[in-house]
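Every protein chain except one is present and positioned as in the full complex.
What follows is chain A.
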Amino acid sequence: MFTSSVITVLVCTVSSFALRNVEGTKPVLQRTVEALFMDRSHSTYPGTCKVFVASNKQAKLCRREPLLPKIIQTAKKQAISACNETFQYDRWNCSLVFNRKPRKSIFNKIYRETALVHALIAASITHAVARGCASGELTKCSCLGTFKNSSWQIKGCGDDFKYGKRVTKNFLDLKHAGNDQIGEILKQDVNIGMDSIGEQLKEVCKCHGFSGSCTTKTCWKKLSPFNSAMGLLKKHYHHAMKKKFVNYTTKRAITPKVKKKLEKGRNNLVYLQKTPNLCVSTKGRACKDRHNCATLCCGRGYVVEKKLVSSRCRCKMVNCCFVKCDTCVEEVEMFTCK
């Protein structure tokens, strides 16, 4: 079962690659995000980046920092698992295609979901790079955020988030994302993804002045775990804004009204096409509670079953880092959409 699904996914990716080769013009940004998000296998590809078929520029980046493929791999896994977990009880459950129709890929057009996935991958790479810098795995992290060119011992070092953002921008080749509307929209989505990591940074301070008082106070920003940024992205997903398709060749003069509209959408995810109705595919899906079922099952109703489920309970920490639990058997209500 699993292998067959892997094969179908592989076939899908291969076929979509083939399709793309026919199209041939998709910018690196789109190609990378799709490749990373669609490939759920752990296969290695030829070339220096290993995780996917990289462009020339990306291959160069991977060659320069040998641990980058590992970081990208981590970013990919982290993004997919966070997405699956967060959208478990939503109509779109982070699937690659809509309504289980292999031809309806979420990457065919710029849907709300496509926007989210772009933001998600960007956020995940930013996070993984910043984390790699902090753990000392990545050795080429720059000291951004400090001015004047002199050595580290003299001027100090900036924070890792800024560097993560720069690597993401370079890796996804934001500069060449395209000058058309699609390019602009995806660029904005990617920026929102990266900023969601920035917004989740937590400021921590330490006083170390005269006698330990706060005459000298140093503050820094600490990276939060990825799932809190994912929570933020889900909010963005629900508040995403649809943009009208504008043919750039016949672009009219930007009136103040239009400009205001454009400004307003600056902090939102944006997309172009409406998602097809996903109600068809929610049959048989599990839902969380009655409230969730009402939306997920699209009004068709749901089945409640009582089941005995064994779960972990009475957990204790054994040492710092291990949770040891007993197994309890409980009767739990299970909801399934009709």
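In this text, contacts are C-beta pairs under 8 Å (C-beta built on N, C-alpha and C of every residue); 3 or more make two chains touch, one makes a residue touch a chain; residues count from 1.
The working rule: contacts and distances are computed from a predicted model.
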Which of "COP9 signalosome complex subunit 3", "Phenylalanine--tRNA ligase beta subunit", "Protein wntless" or "Acetolactate synthase small subunit" matches, in UniProt, the chain that is not displayed: "Protein wntless"
Option from A:K222, A:K235 or A:R290 whose C-beta touches the chain left out: A:K222
Residue among A:H42, A:K60 or A:K155 touching the omitted chain: A:K155
In chain A, positions touching the absent partner: 131, 133-136, 139-143, 146-148, 150-157, 159-160, 202, 204, 206, 208, 210-212, 215-218, 220, 222-225, 227-228, 231, 312-325
